[in-house]
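With one protein chain withheld, the remaining protein chains of the complex are depicted in position.
On to chain A.
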């Protein structure tokens, strides 16, 4: 029973209460028993809300309060903000962040739209492989493109002349690097929006004698408009909150994300870090709210009666599609290829012999192989804990009777992490969990807090995936189960979980990959014994060991690719062994 009505706990109102039956003790006992059944589920979801409050809301609150406190902890109102303003922080970092993120968004969404068009509206061969290449960047830490760009266009870069004297260290580098790693996010949203086109719309346009150009503007673009808007908001948020790319290649160009890092790590000014965090939180929040608003307006245009669109054979159009895909594919290959090459070069640019020297992490600072195994443990922990937590909570919310208010609160708490930049989350974790009065401050500096933080950081998208999968199941499964004397738990284990297995695998991979590659949230939180591979990339780069940094970034990427491969094999196995009951064919 999905549509849980509000006030279920107080139902059976006055008319029934005045009837003889409810005066009987057995009936009251029955009422109590039934409420008990419901209370268990509601109580579990309240617990879920509590956990998320502890992981998101409480730390955020501490951060906000820190931003209006002096270093000594006294309330100073907006003084910190005024101080940041007067030192020119707004003009430089805030506006720099805005325009860099804005421009990156325009470029990425345009490229992604072109690619999505080519992949869905032409009959190019090997589109499966092309899709695979185009989403490769998602497996790499955002530091990788920055390092690669240094090798390509930096002071000793192979293609330095291509910039006509312009510096890669600064906005150009940030934008190029950001475009690389945010591209797959935009592409996946647009592919989802454009894959399910209704072929009848195209036939109608043709029947009404519309030119291909007019069809494009009246059918294709309107069909993708929500995807375009959504991709825009997502890319904007990703770029403005990203820390890796501007840290490595930003040079003297200040953006909010690097500013927080400087204030906190460089100058130990935690309250100023909180101020910048609030400033970073604002655009991210706005983008999040706007995106939610747009999403709500969206309704499915692809109905059960739609006929999937199949592009016609058209050589000219295929050529155009190839033309649109080429720059992006070349760019992605160039960035990844350069990083791989650089990681094997013995001593750039003087000794170009290939060797494994850069992979001997034990010899450098930054944590060495220990950091890598820490990362693996952290990613596996995040994957297991996150997947269980996300699915269990989503199941409670979607498939058990819950008061509407509670599901509303839970939905809000689950999506909130989407609006909180990683750096902001990490900083607020310092304030919250490192507080001497916090009873669980013992976890500070351990792998466990890194796992908690990462689960929280990537909670929202996992939650949405889980909810989508759970919503697709027949709404009456639990009702049938109850009529057949089976508890919701039995239905969960015998029906719901087996049916959600593909989505569970997707969420697990998503959490693993992000835990391996993330820098922003964990950069404030790692301790001496919990250094991470992605942070090691950052630290080695900072120490000038840029080739080992590239090597570590490649190692992370290879690890993620392996995880993807394993997940792909598992999915293949699941799909094959369940094909009979999914499609009815053997």
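One rule holds in what follows: contacts are C-beta pairs under 8 Å (C-beta built on N, C-alpha and C of every residue); 3 or more make two chains touch, one makes a residue touch a chain; residues count from 1.
We take it that contacts and distances are computed from a predicted model.
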What is the missing chain called in its UniProt entry, if the choices are "Phosphate acetyltransferase", "Phosphoribosylformylglycinamidine synthase subunit PurS", "Multiple sugar transport system permease protein" or "Putative 2-aminoethylphosphonate ABC transporter ATP-binding protein"? "Putative 2-aminoethylphosphonate ABC transporter ATP-binding protein"
Looking at A:51, A:285, A:495 or A:561, which makes contact with the chain not pictured? A:495
Given A:474, A:529 or A:575, the correct residue touching the omitted chain is A:474
Footprint left on chain A by the chain that the document does not show: 1, 5, 8, 11-16, 19, 21-22, 27, 30-31, 33-34, 37, 474-477, 479-487, 490, 494-495, 498-499, 578, 580-585
